[in-house]
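Yeah, one chain of the complex is gone here, protein chain that is, but the others are all in their spots.
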Amino acid sequence: MQWDVLSFGETMIRLSVPVGERLEMTSSLEVRIGGAESNVAVALARLGRRAAWCSVLPQNPLGRRIAGELRWHGVDISPVHWVERGRVGIYFLDTGAAPRPTQVLYDRAGSAIATADPDSIDLSMVARARLLHLTGITPALSPACREIARRLVERAGQLGVPLCFDVNYRSLLWTPAEAAEALAPFCRAASVLICGRGDASTIWGLDGSPDQVLAGLVELFHAPVTVLTLGDEGALAQTGDGQRFQAPPVQATVVDRVGAGDAFAAGFLHGYLDDGDVARALRYGVALAALKLTLHGDLALVTLAELEAIVAGIPRAIVR
Amino acid sequence: MQWDVLSFGETMIRLSVPVGERLEMTSSLEVRIGGAESNVAVALARLGRRAAWCSVLPQNPLGRRIAGELRWHGVDISPVHWVERGRVGIYFLDTGAAPRPTQVLYDRAGSAIATADPDSIDLSMVARARLLHLTGITPALSPACREIARRLVERAGQLGVPLCFDVNYRSLLWTPAEAAEALAPFCRAASVLICGRGDASTIWGLDGSPDQVLAGLVELFHAPVTVLTLGDEGALAQTGDGQRFQAPPVQATVVDRVGAGDAFAAGFLHGYLDDGDVARALRYGVALAALKLTLHGDLALVTLAELEAIVAGIPRAIVR
Amino acid sequence: MQWDVLSFGETMIRLSVPVGERLEMTSSLEVRIGGAESNVAVALARLGRRAAWCSVLPQNPLGRRIAGELRWHGVDISPVHWVERGRVGIYFLDTGAAPRPTQVLYDRAGSAIATADPDSIDLSMVARARLLHLTGITPALSPACREIARRLVERAGQLGVPLCFDVNYRSLLWTPAEAAEALAPFCRAASVLICGRGDASTIWGLDGSPDQVLAGLVELFHAPVTVLTLGDEGALAQTGDGQRFQAPPVQATVVDRVGAGDAFAAGFLHGYLDDGDVARALRYGVALAALKLTLHGDLALVTLAELEAIVAGIPRAIVR
Amino acid sequence: MQWDVLSFGETMIRLSVPVGERLEMTSSLEVRIGGAESNVAVALARLGRRAAWCSVLPQNPLGRRIAGELRWHGVDISPVHWVERGRVGIYFLDTGAAPRPTQVLYDRAGSAIATADPDSIDLSMVARARLLHLTGITPALSPACREIARRLVERAGQLGVPLCFDVNYRSLLWTPAEAAEALAPFCRAASVLICGRGDASTIWGLDGSPDQVLAGLVELFHAPVTVLTLGDEGALAQTGDGQRFQAPPVQATVVDRVGAGDAFAAGFLHGYLDDGDVARALRYGVALAALKLTLHGDLALVTLAELEAIVAGIPRAIVR
Amino acid sequence: MQWDVLSFGETMIRLSVPVGERLEMTSSLEVRIGGAESNVAVALARLGRRAAWCSVLPQNPLGRRIAGELRWHGVDISPVHWVERGRVGIYFLDTGAAPRPTQVLYDRAGSAIATADPDSIDLSMVARARLLHLTGITPALSPACREIARRLVERAGQLGVPLCFDVNYRSLLWTPAEAAEALAPFCRAASVLICGRGDASTIWGLDGSPDQVLAGLVELFHAPVTVLTLGDEGALAQTGDGQRFQAPPVQATVVDRVGAGDAFAAGFLHGYLDDGDVARALRYGVALAALKLTLHGDLALVTLAELEAIVAGIPRAIVR
Partner (left out) sequence: MQWDVLSFGETMIRLSVPVGERLEMTSSLEVRIGGAESNVAVALARLGRRAAWCSVLPQNPLGRRIAGELRWHGVDISPVHWVERGRVGIYFLDTGAAPRPTQVLYDRAGSAIATADPDSIDLSMVARARLLHLTGITPALSPACREIARRLVERAGQLGVPLCFDVNYRSLLWTPAEAAEALAPFCRAASVLICGRGDASTIWGLDGSPDQVLAGLVELFHAPVTVLTLGDEGALAQTGDGQRFQAPPVQATVVDRVGAGDAFAAGFLHGYLDDGDVARALRYGVALAALKLTLHGDLALVTLAELEAIVAGIPRAIVR
């Protein structure tokens, strides 16, 4: 099989607290899975794309759950490297409501992927993909993960497989300075570079208007396509030829914020993959992120028809 | 007993997905009942009216549930025709959040009522009612249901029992053209004709300002009372003598939209029944619809005191 | 891919009531999927076998759920025929406790598979399987399903693919006489014929000791392997050369009976597939059925290691 | 309407803890209703009998819930006396598992019925009933309730309406000595006297074999029909002419014990009402009690067909 | 131990209905605890203050639950007077959504604290506290509770322990006139007097602008610190020297309103206790109330760090 997109990264068990409860006292936790790269793969697979995901999973019920749920949505997980022992990373989500932020408690140290031997990842799979998708979380996990990411990018470069890189800074994993240093080679290698406004400020000190921030990113990394996401203000992009594109926001009722950025990336790639139409890609990205906000969990559990109805701007409260 | 209102229609088992989940993946469904006509009957019975409901139900746990829940609220279900075999219609509610619409998946084909023999309905019950309430859903279910509705209206006409007809177009059941043709005789026979702004546009192409749409409906059907509902913009009405009435909207936190239109109809009838005061009827309709929006399920589970507090405009966040 | 087992049949949405509640009054239903043939495929896939399942599913959330959940467990659903319209069969499970039986309320009439065009099923897939698995439920669903099953068996016969046929009488779908007539050709074509003691009595009037009933089945159909399941008394088998095999029961705490027979079939096939060892196959069948009894839902959600620990007779209350 | 059975008593909101949890720490409580006399009325109404229930309820959500749930099952609650103020009794059920007993925490003091004015109960309703059903709980609630019960029995005596009296001793409400004194007139007035073996021992010191205990009850009160219930050993009865009857137990998986005695009484009355067949009445009583044990809540939520299948001794684990 | 704050009052079992359901029909209730004074104690203990609470509790599972949950949060409950018999007050919360108000159904009459002997409360504990916190609910419960509150205030006055008094009018317990008379001595004795705008209007007829209402309270009671809370408009205060302070509101998503006023009092005291900084106290009060609004239950389950982030005005949607 030829995959449209191959991604590599860590997927965790996500244990979340119902709205209005606190992790400290809750009597039950909702079990889901979440990981930036597999979130993208799931969304793409659901939209009809051939999406593959590589990672390292232990042979235990939690590892099998991650595998199973990804298969449910049609992601090809055959690249996964299975290990006999090891743990699955966990993250607890203490769901917030303004002004109380949603708080993530990571318990991901020492996971099977973080402690993996880089040689255990078969780089030849890159040749099967039309595009490689990575995020800035993977290099933050461990030196081993950084090395794997480096090798994947290297191989993609050799094969001419374009890289989509989503910056995704995680303040609980490393400092801005560490991130700036480690992420630079990935940003430079990216054909599509996606970055949120807050991350641009935190890591590279890029402040000012969206246009200014976008210009700053372009100047730093000269990606063929640079995308700046603005949360509930939509998204911007600039192509190598200096063209600017913009997508207005789609208003959404926020049920769960986590995963919206990944949904944007997936929507963007879906719109971009066939003919590189950046304007359309932005609209799909913004629309899919808005749909994701209405759903519990990291995953954008929508259909292509639902996405296209939003992109087409058809407002409906009930379909019956 | 003399009933204030008699209604006839299909009531289904309503299986709904918790907010933020998808029907495709949910591990549990909430079980309730819903049907436009019984929703009206429940709301009226709870407000102290003598409300009766006729339908066709099979002798199985789902049929008994519908009967039991309606009895709970005080609806007289003695007119129901029970059959040994047959199925109860089901509808799945994939609850939305903007911009994702709530989506209804009907599984109601072949239900006991849709396949009923029109002769099995005893038309003599119409004589026991002060008013007959029907909706545009029933004629859409099957030729048999359309025939039953036709006979009920005919009998009501013979007996001088006024008809309240709520248009309630369902795009998943038929086309606008089919509806326009089938609903015309009901609209013409109605003493109270209720129509939503969207349905007026879809079925009869009546667009423009609310006043224009209302005028269009009056011109088409010349009902003694024509009511146009405007969703979160309140409601309008015109009486046979050309008088116009208007009720401003009541702001509501939307928990569940389904059934709000039926709550409007029930509130309108409650305010209208005793002395035909259309202005008051509109206010009750709008207020009961707003209260319904705050509740899961099709039913307006409120008391007369709660309704009157809203109509009186007493704003309170907590009563303690 | 070469499949170890290919099955064909209907899978339904299973809506079950928590223990101690009644369908008539429950406020929520647990959502799972169930279908005799896919139950077998899931169990086999989980044990490491390449299992494929063919059916007809509509393109709606319920159809996608069935597909997704089967993919989760590793079943190859590529043979499924998808249709734009149509319904998914539903079954309600009113869970019992002695002396109150578990009661199934089928709402499966008119499902996509029951109304399928036999020509829509591509028979060439049979060539990819080492064994074809069918049950007596499929011929009971509709003439179309009976025809599809007939064609599959015919093709398997032409190709030399052995048939495993599990009788599975459903009293709510047809009468014993209808079943006896319709099932005869399948029983005669089977290389492995599996029948429960109660069904042997109901359909063919085979009563008496287990040995006598087994002898009766052998005499009727002369299958190369005839298996008689005895519920909580284990299972018996006889091979074409007249050899008898027996597996003692495995005591189990019954959480949910539904699917235990399918788990038996899957365990039997797992033990049988590699070298036709009927004694071992019976032990695996009985053990997997016992494990299934401890789980809610139709599916035998166990691992090969768990199954082998039971077959090996290692009793443990806690593993820690 | 002519009622088959009229009962009078207190119905409470029942708040129960899931199995394996403790009231002291539980994060949720299941809400149901329970009251010995309304339990009997519900069971009888579900079996097709015309059952009426009288009590005193306040006009608040808890009072309306009791009314609504009884109407659901078809009980005629028109005799209920509604009061503007007052509380509904509550009982908390700390569900046990051997050897830990199920523990009831009553919070019923000062309820609307306990503080009712006896003159508020219209005794003329007794004339509409074929049989009056009371239990020994009512006289224990308050002097007012004892007086109401006394008047109902007096009026029934005047009208020739037979009394069924179920002893139902509650150790948390009064002492054995108090009960012995207060219950004597009711036991002497009863046409059908039902008593559990434990209560006979506690109140009247009747120990020994079931036969001896039954003989003791007969000697004390000379009821036309005296019934002794033996829990999981079935039930015995003696008629005024000295005839003895016996029903063997029906084995049951115990989900919830509360209400089994009331189910027995209802089953007994259902079997007895038409022609006074005590042998059949005992069988129905024992079977309905066994069915109730399989259900959460006080209520015997079964159908006549389900009851008759048990009485007929048809053992089935699944019906499908 | 020296306590920062000692409070006295009734804590109830709080049984609440999920959003969108009605008490009249809900199948489950969430169990929490709530009481204005213990709410304050919990919030303070969680912020690191030594908080003690005195009340009267019965030795039963509900009494133990209240004690246990308060201990969880670090409240010192050693002052509690335990009694062998008696009931715990209950309140049902029928959760609302605009325009439907949240409705409290109190079932607290005759609780252990309401019927306590004032002599059973050991007044010497007052000497261990830096501040005594009471609310206007306690005097409304019963004459005994009013007497206990009077004695506590008297003793605090003798010992020079300042009193914080939160007016907290409860319309379901008494009339404005009764409250005005009973609360006057408490308001006059308070060093810190806290009153909501609505209560000031209802009890003392103080209407007009917030400044005018505050002036009215100052004129009536001349408290060293008078605080006026304005709901979602922030809070005002005036000190004995005529200085005015104001805190702007903090916008919050309202999950549950109950307890927000108590959170304000706790936040205010936390900011005020160390050096009497009223401006800071107001900011802490408003911020803690906003955080409480985002949580189910009466309790402000937040940490000091979370509170300080809000006071510092750091807006974040996700921390990760």
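Which chain is which? They are A, B, C, D and E, in the order written, and residues in each are numbered from 1.
Rule of thumb we're sticking to: contacts are C-beta pairs under 8 Å (C-beta built on N, C-alpha and C of every residue); 3 or more make two chains touch, one makes a residue touch a chain.
What you see is a predicted model, and the numbers here were worked out from it, not measured in a lab.
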Sole residue of A:Asp94, A:Asp166, A:Asp262 or A:Asp298 that reaches the chain not shown, by the stated touch rule: A:Asp94
Missing-chain contacts mapped onto chain D: 19-22, 24-25, 96-104, 106, 170-172, 257-258
Touching residues (missing chain, whole complex) on chain E: 68-69, 71-74
Chain C residues that touch the omitted chain in the full complex: 72, 250-253, 255-256, 287, 290-291, 294-297, 301-302, 306, 310, 315-320
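In this section, only the chains that are shown with their structure count from here on.
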Repeat of interface D-E, chosen from B-C, A-B or A-C - more than half of residue-number contact pairs shared: B-C
Chain located farthest away, centre of chain D as origin (C-alpha): A
Copies chain D and chain C - interface residue numbers shared by over half, same or different: different
Whole-Å gap separating chain A and chain D, where each centre is the average of the chain's CA atoms: 62
Where chain B and chain D are represented by their mean Cα positions, the distance between them in whole Å: 41
Inter-centroid spacing, chain E versus chain B (mean Cα positions, whole Å): 45
Residues within chain A bordering two or more other chains: 72
